[in-house]
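Can you read through this structure? Questions will come right after.
What you see is the complex with one protein chain gone and the rest in place.
== subunit A ==
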Amino acid sequence: MVSYVKGPAYKTVKSVAGLNIPLLKSYVPNLALWGGAVAGGIATFTEGIPLFQNTFYSKIPVFGEHWVYNPDPEDIPI
């Protein structure tokens, strides 16, 4: 005797405004890459600002020397 079920057993995933956990998890890798893009954009547009140069860029290991500006005081024209 085969036992039949009345219909498919549907399950609903809890969601808020159409967003649920598995869906949000699937966004994570792409959003992480967008985070990298934002960081790159900020780096590109703040590259010339002294505060950023002294705080971040001059501390980059190999080519951080590029942003170090340390002239002899008497060499700076007034």
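One rule holds for everything that comes next: a contact is a pair of C-beta atoms (placed from the backbone, for glycine too) under 8 Å apart; a residue touches a chain by one contact, two chains touch by 3 or more; residues count from 1.
Assume contacts and distances are computed from a predicted model.
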Protein name as given in UniProt for the chain not displayed, "U6 snRNA-associated Sm-like protein LSm6", "Exosome complex exonuclease RRP44", "Complex III subunit 9" or "Ribosomal protein L19": "Complex III subunit 9"
Sites on subunit A contacted by the missing partner chain, in the whole complex: 30, 33-34, 36-37, 40-41, 43-44, 47, 63, 66, 72, 74-75
